[in-house]
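One structure is given here, and the rest of the page talks about it.
The complex appears here minus one protein chain, its other protein chains still in place.
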């Protein structure tokens, strides 16, 4: 048992951390001002940061074949990237592009990779992933109503998707669409994943959805309808009916990334809390000397460290035993980490007083990010149910 | 001990509840659409609703001298008004105007009442209250840095205030400003309250503040600076140095109103949760039959009922024994009710899945309302501190 | 809405409170020493206290026909009696005798009342109530396996019961036994309640059960078997098949009493916490000035007051609208109050340091009392389920 990061991981983490601290955090205010003026345009400073990150070799690190990093080695990088809302894109490591790139890398045909993976890895275009639907409980995948039906050498897509993250990004060019192909097939072979250029006729962005009042510009979460959308049959990834298989592979590392980014966000919230606690004075004392503030800081320290270890362990199990063996662990982090992160961020907001509710600090936006992950990628309760099922199976005859 | 409302209170409550249900809730979507298009304009339907409410005698009910209702009798009315963000204004019962009207009613000179109270009671103008400051811990009132200094027959105001609620309302015409007049006076006689027309030279709205990403249009929370603002000396309410005395009177009923509105908001969130739980199906069952949802609903029922009783009891004590005797009780509700409300609303959001995060339901906005009250009107921790002090005093020799 | 107790209730409460404070609490240590030496013998001081309480008219106050007190009027008396483990018996108001006396009062035949109710009201004998069974989930009453089958002019009892409270008391003379009479009858007419003298052949106390390591002497909780126990048919209360009906009547007030006693116990735990916090010094300060102790005291104050109000409201509803209308409220208090009481007592234990774990303070025993009520009289989860069912029914077509 060795809790030290590999030399390679530690070196990357230090470099990414320094970049986030020295290059990204100082320009956050400028970034937000630019977005406030023009919400759906990527502020120009992002392109500069991307170029600089790429130059320093801090680019596409999520992809093992590029960086040589395992999931557990990439995890600390995701953590430091999670500190800032713009950091992931700067390193070309933001969801859902990371998951989409992995899918294309693993399952894409040569043509699909040439057309979509290359510019994605280049950071020239962005992509989206259409899975969740507004009218059904999407956590139960058998509810999926959207269809992807072959018709000659085309596949025809119909349905409405929502919470399609990144759809508002001006560079968003392609969607991976998940739809029902064959309801008569075995349960996990009914769905297909299809690549759909965003400008395909019949694809319509109905609206961008607020999440706790925020639109998360310039990425956004879209509601998008597909009305008899026709794309060539070779837009199907890996073949009809393989959607679930691909989704399963995609979700494990994706959840590790999400959770580690949240750990980083919580860590930043704790830093801000400590800074505030030691500098703000009320009733003649620094806040750190008032009431239960120290206990709250201690509890946040513990909660973050526990959560980080849980994610690292899950990543390690994913790396060493594969996604099937790590199902419980992956669900565990999806339950534990968002819960921890909202609690820590909420504590930090409270310690900042009314200012914590404004956007003068990154805390209010961070709260939304963390809270959304109680639902995104499967609600807490669905993951609890899976964990319990796997646990109870040990006791059944 | 009798938990039945008085006949008069019950009658008013039933009429207000019917009005909210039949006239207000059905037009909420239209109201929000109008605001989305034009955020700082009061949608025209509000004027119609105000006229209708006034016609039915459901107007200014918060003011005992108008309605004949005690605080405990008014409380159930505040509860049903709390269900909808536009309801309080419709009944001319929204904060901070209610508190300001009470202040003018109790302490205003004849001229002050003629100029400001009459149009406020009429619903023709709106007002704001400037107490909290950005640069100091305002929960410790001795920190207050803004000044209100007499100079001949004028009083000169300087300083910066923020979280000035209602400042964005197009009809907002007057501010009650609280400032330091005499630092050498006894601790509770140092501050003054001054009436300031919003268009007085030197008054500048610096910005409208987002609260968890929302601006709460058309009311808003403003940051406003006062630079050598001069108003006639007779703009001071009740005389120089009486600011704290007035504030104390103002806060008790105000907190009861805030808390009862939150109880109503939580009750609505529970209703939505139950509706969702009985209608939405996942994994072949209504959500009400899945996992811990019923326990959560039961716990919400209990939490709301406990909170309501606590507020009613505090109101009753305020009515029968006065604000000094009810200090602990008032602080107790300021701790308990916002905590309860955020938990219940959060539970309801979660039960609604991703939709609960959007503005398709009133839950996301309700969350912000409830969360802000962990800080507004004194942070939870400051009230806990007061409750503990009063409790421990019983044990000191 | 009037939160003042009736003059009669307030007078009784003051007198009972003074008695508990002046006569009972000072002899608690002596009482426990006597029990430590001789666990299943009632220490002689109890008889003296009983005589004195009776002399002062503080006797059988739980019984409305004796005291003229409604449930909501009796509630504050139960609260002060709950402060001390010996107080309820001193006032002849301890469970399960109160419930049993109510049953006999309401449903007993003249002969049954003469034989059992008179000495019970006199405090000469004690009784027990046999409902819960070890081998089935007794919260689901349809599981009940014990039988009460008529055979000529006798009724024959078989089965095993446990958690039969008071069975170890030396004066325990009679059991009310609940058993299945007719499985073919409608669901709520299958069971009977039967009076069984403890010395009836076939009745065997198998063992006294520890509850979190305590035996709660001299009352105790027994496991008792019935092997072909025969009693005359006129030992059946109110007639065969009426067991559930009687049980329903018995449980509502019983739960109010239990919960109010727990409120009193929690109040005492908070008093001890405050005393400790203001007198014990660590790191140069009284505990009240360290860390989150004041917040914990404030939260306990709030939690107790909320719980008390919830119980009083449930009692009032029981009084004014009857047990059927108050079902949700009664279940709510069974969920909320034990949860509150364990939390408050646990907090007080923690504030007492290691001493809080010993029996030098009444806290450790109080914890067991409160924790047991998460299960006794129906586990929390069963009550939550009932509350949710009643809540959700409002939303079903």
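By written order: A, B and C. Residues from 1 in each chain.
Everything below uses one rule, namely that a contact is a pair of C-beta atoms (placed from the backbone, for glycine too) under 8 Å apart; a residue touches a chain by one contact, two chains touch by 3 or more.
Every value quoted in this text rests on a predicted model; they were computed, and no experiment measured them.
The residue from C:125, C:211, C:238 or C:390 that touches the chain not shown here is C:211. Of the listed positions C:4, C:185, C:281 or C:321, the one in contact with the omitted chain in the full complex is C:281. Within the set B:39, B:150 or B:291, the residue that contacts the chain not displayed is B:291.
Screening A:42, A:240 or A:277 against the full complex identifies A:277 as the residue touching the chain left out. For subunit A, the residues touching the absent chain in the complete assembly are 1-6, 9, 72-73, 270-271, 274-275, 277-278, 288, 293-295, 297-299, 301-302, 305-307, 309-310, 312-313, 316-317, 320, 328-329, 332, 335-336, 381, 383-385, 387-389, 391-392, 394-396.
Taking the whole complex into account, subunit C touches the unshown chain at residues 132, 134, 137-140, 143, 162-163, 209-214, 280-283, 287, 290-293, 350, 353-359, 364-365, 367-368, 371-372, 374-376, 379-381, 384-385. Counting over the whole complex, subunit B has residues 291-292, 294-296 touching the chain that is not drawn.
Methods note: only the chains that are shown with their structure count from here on.
Computed centre separation for the pair subunit B/subunit C is 42 angstrom, with centres defined by C-alpha atoms.
In subunit A, the residues that reach two or more other chains under the touch definition are 291-292.
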